[in-house]
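In this view, the complex is presented without one of its protein chains, the others remaining in place.
Chain naming follows the written order as A, B and C, and within any one chain the residues start at number 1.
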Amino acid sequence: MELDFGPAVADFREEARTWLAEHLVGEFAAHRGIGGPADSEAWEVRLAWDRELAAGSWLGLSWPVEYGGRGLTLLEEIVFNYEYARSGAPYRATTSGLDLFGPMLLALGTPEQKRRFLPPILRVEELWGQGFSEPGAGSDLASLRCRAELNGDEWVIDGQKVWTTMAHTADWLYVLVRTDPESRRHRGLTMLLVPRDQPGVDVRVIRNLAGQDEFAEVFFTGARTSADLVVGEVGQGWRTAMGTLGIERGVTLLPQQLSFEREVADLVAAAREAGDAVPASTRDRIVEAWMSVRVMRTTNLRTLGEVLAGRTPGPQAGIAKLYASTSHQRMGHLAGEVAGPAGQLVGENYALDVRQRTFLLSLAETIYGGSSEIQRTIIGEQLLGLPKEPRP
Amino acid sequence: MELDFGPAVADFREEARTWLAEHLVGEFAAHRGIGGPADSEAWEVRLAWDRELAAGSWLGLSWPVEYGGRGLTLLEEIVFNYEYARSGAPYRATTSGLDLFGPMLLALGTPEQKRRFLPPILRVEELWGQGFSEPGAGSDLASLRCRAELNGDEWVIDGQKVWTTMAHTADWLYVLVRTDPESRRHRGLTMLLVPRDQPGVDVRVIRNLAGQDEFAEVFFTGARTSADLVVGEVGQGWRTAMGTLGIERGVTLLPQQLSFEREVADLVAAAREAGDAVPASTRDRIVEAWMSVRVMRTTNLRTLGEVLAGRTPGPQAGIAKLYASTSHQRMGHLAGEVAGPAGQLVGENYALDVRQRTFLLSLAETIYGGSSEIQRTIIGEQLLGLPKEPRP
Amino acid sequence: MTETALAGVLTEEQLQLREVLRAFLGKRSAEPDVRRQMATVAGYDAEVWRQLGGELLLSGLAIPEEYGGSGFGYAELGLVFEEMGRALLCAPYFGTVALAAEVLLRAGDESAAKDLLPGIASGETIAALALTEPAGRWDESGVTTRAERVADRWRLTGTKTYVLDGHTADLLLVVARTGAGIALFAVDTANGPVAGLRRTALPTLDQTRKQARLDFDAVPARLVGEAGGAWPAVERTLAAAAVLLAAEQLGGASRALELAVDYAKIREQYGRAIGSFQAVKHRLADMLTDVECARSAVQDGLRALAGGDATELLTAASVAKAFCSEVFTRVAAGAVQVHGGIGFTWEHPAQLYFKRAKGSEVLLGTPAEHRARLAGLLGL
Partner (left out) sequence: MTETALAGVLTEEQLQLREVLRAFLGKRSAEPDVRRQMATVAGYDAEVWRQLGGELLLSGLAIPEEYGGSGFGYAELGLVFEEMGRALLCAPYFGTVALAAEVLLRAGDESAAKDLLPGIASGETIAALALTEPAGRWDESGVTTRAERVADRWRLTGTKTYVLDGHTADLLLVVARTGAGIALFAVDTANGPVAGLRRTALPTLDQTRKQARLDFDAVPARLVGEAGGAWPAVERTLAAAAVLLAAEQLGGASRALELAVDYAKIREQYGRAIGSFQAVKHRLADMLTDVECARSAVQDGLRALAGGDATELLTAASVAKAFCSEVFTRVAAGAVQVHGGIGFTWEHPAQLYFKRAKGSEVLLGTPAEHRARLAGLLGL
């Protein structure tokens, strides 16, 4: 996918491209294409790479200068993310702070909070973990039970969170808790910022199906945080949390598009090499996979075009994740089929190759960030205006 | 599909086979394979054929002798239906009385009702139509609004029914009506038998998408029927109606299996003949269709085997319709694909060939007799024991 | 062209065009009009056809001004086909504009273009591309109709069939085989019967698009372009038409989806609108996903059509045709299913979309055939 973003950002694009070419060397270059939203592979190298990016001022491009950002436009941010993906640089380790918590704090935090927390994110000095889900509340955040009580000038937190990505490496957690014990559903929730390294916080790592220590359970037993570390208002945590989930997806899929294009090109090449050993019907399904990636490209470009034209993205932005996740899983199945018996072998200590890891981790793409079932409900209700399911 | 039903029914089978060979001649033979559950093609010929069957005492095989039946076993009935399907005889025109109303009356009717109504069904002297669905209640029979009031020794009926197959040819209608105006949902419904040819009954034929006058709307405006023409008890019509829907499907799919086998054999032959003009991937999908018919055969045989062994049919009997209907539609799509542009031509007056008609009518197979959505709900709740959806 | 335009973001002018067209079709191609026209042999309303060409200037929309057209681009033409697909317009527009005009523009015959295109552009001429023969193939080897040059006149002999609007066309553009290879010929049928030519209307499952069989027995014809070597122009014409047909399919699918969504909002069962049930809601969500992906495939095709690269056009066209054919069939079938019994009736429009979907799925090659071509292009 070669894009022309126009003359206004040509210099910036050249700057980004040059910097990436000069710095993506040595160990970093050796880890091209490593990592993903649910892939903790080569964590230490990726963290070092994030610090390299920080040193070059490439983190927080659109964040205000006063918080360590560069105050650039959305277009410039898109251009950089595109060039970044194009370079094959390792997947950023610090996405939780950079892409989820940071934007939330920028939108809803107090000036003091922003000054305190944003710069260390951009300097890769403080890592963040998200504490939303609970064992009894996966997709249904309104039924959270982890609670906090104000005790003097501190919140005291008790309960459990789960699916916190890389919680064991985080310095801080942003946690959605119930602060009004009498409240039900969406009411009475509050977003707290909690230091991880304290006696009341226990982290138990959960291995994922690829054998990686990717996410964790977090147990709070009398954990404490300062009374002022609330984002948004007390009791309004639901609104705060939904704000972070409302970020438009279409544009963020643009970098992912490049990895899909690489994957499907590899698949086509593998099938071409295997020749007649691949049945004609499998080749046909590979063509379908290749078509789906091509279609996704235009879907993403349509959203980009609308954003650039200052319009509200159309329905294609809302269906992109659902389509991408299911297409990606199909690609993985096909790649395994073409790889044949050799593709079923792994390395020592269950070391997976990139194809195997990508495929296994793709199973999560229809689950987290809004499962496919929830996506379909949102599409039906918000894009098609269908009536909600009546509450019993 | 060649079945061995064992020595006990060998003579009976031979008798059936011989009779069919001797009588399926002339115009009847010319209409081999004609008709179907939603196909009114060649109605008059099929009616004549039903009378031929009646003359040979081949209708109501398992019905008691006193009502004109032959009092045979379920196995013998299965054997005959199998030989019938195998002979390619026209689809029976009188299924509504014979397969739906008759068994209901046998189970729940009074001796007088049985003596009055069953023999004319077997002599093909009285045809029946079913009045269950209404414009506002397709699958949801509990929300029926067509009502009847007892006025002296007669019921007076007002309201509307829809999707009554061949209502315009029926002599009698069995109609589910609300007899308690205060009742809600399943309560207060009653099953009435209503003569069609009277001033208060208007039938408006509805053309189906294949251009056939297949089903009809029935309007009741002060229509009348005798007070005693109630099947089951007054107010218990829901139970009466559900009884007719509870008939085990697995065995009834056995004759349909033969037509699927013919269709898929035709599809394979057409693709073979077309040779390389059919892309390899289409041929692969034809193999999948062929596999699905083969799988259905064993599914049906499993049910048959259980019935013959006196066991309760397993879960395969419950999934057979869902699988058959979707597979059948896929076969139709493929057959159209193989037929190519020539398959898009029709005759004068929109005359369809058997492939075209079968395909278009197959669209109804996932709708009537419990849509695929309802089938999945029933499978989930009754076979897997999943909890019901809470009522709002 | 900017990325914005490449990405299919509509300009104000394009939005206006769509609005005008939708209003016109809403009045002149409403369901009763469609049902009236589809029941006729000719299959169109002469007055509407005149308005499309003469007042709305649609017949010549993408024909260059030097040939009497308005010189707009494929982006606008794609919009037009999408709207016509939504409305199931019964008219010889697709055959005339997407096939006949396209092949004349690509045949490399300036004089023929000057002679023949203005009539098409003004809407006076209904034109048809006669390519397919009884075997129903869209490739070069399917052409067996012969053209022979006798005493400086070309004469055509053979059978063409499945020809869109072949029975009503004023101008036939016939692909035939000469000693030098494939060539294109024009036969003027505007002035009554032509000796040696028999035209037979063919009733079709999808009654909204008419076809005919044409039997040629030494019919005099005008050579368009060179004798031999015309296949690449025909092939690109078919690719262009495939993109435009995909746009039409997109329109049909999006309208069928709307019908289903509207019905799911008002139809109640079990005391609730059926659209509140996940089974229906999620099906409709999948249908929207289908439609939006189809829109991307069309947009990709229109972009390739506007660009100049032939391989890219063939590729994008096969993607669009394969993708949109399957989407239209799936969405139209889904619309029938969501409607339940009513969707199964002749009187309901759902079946019209379903039949249009099945007809256009086969037209210009099935999805499997187009994917097989893509496999070839990808070296698989």
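Just so it is clear, a contact is a pair of C-beta atoms (placed from the backbone, for glycine too) under 8 Å apart; a residue touches a chain by one contact, two chains touch by 3 or more.
Since we're looking at a predicted model, the values are computed, not measured.
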Among the chains presented, those that the missing one touches: A, B, C
Hidden partner chain, touching residue among A:Pro181, A:Gly222, A:Gly340 or A:Gly385: A:Gly340
Of B:Gly26, B:Pro111, B:Pro199 or B:Gly385, the residue in touch with the unshown chain: B:Gly385
Residues from chain B at the interface with the omitted partner, ascending: 3-6, 268, 271-272, 283-284, 286-288, 290-292, 294-299, 301-302, 304-306, 308-309, 311, 314-316, 319, 322-323, 373, 375-377, 379-381, 383-390
Missing-partner contacts on chain A, residue numbers: 133, 136-140, 142-143, 162-163, 206-209, 211, 277, 279-282, 285, 329, 333, 336-337, 340-348, 350, 352, 356, 363-364, 366-368, 371-373, 376-377, 391-392
Chain C residues touching the omitted chain (full complex): 277-279, 282
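Basically, only the chains that are shown with their structure count from here on.
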Of all other chains, the one whose Cα centre sits farthest from chain A: B
CA centroid of chain A to CA centroid of chain B, Å: 53
Gap in Å, rounded to a whole number, between the CA centres of chain C and chain B: 40
In chain C, residues with contacts to at least two other chains: 272, 277, 280, 368, 371-372
Where chain A touches two or more other chains, by residue: 284, 390
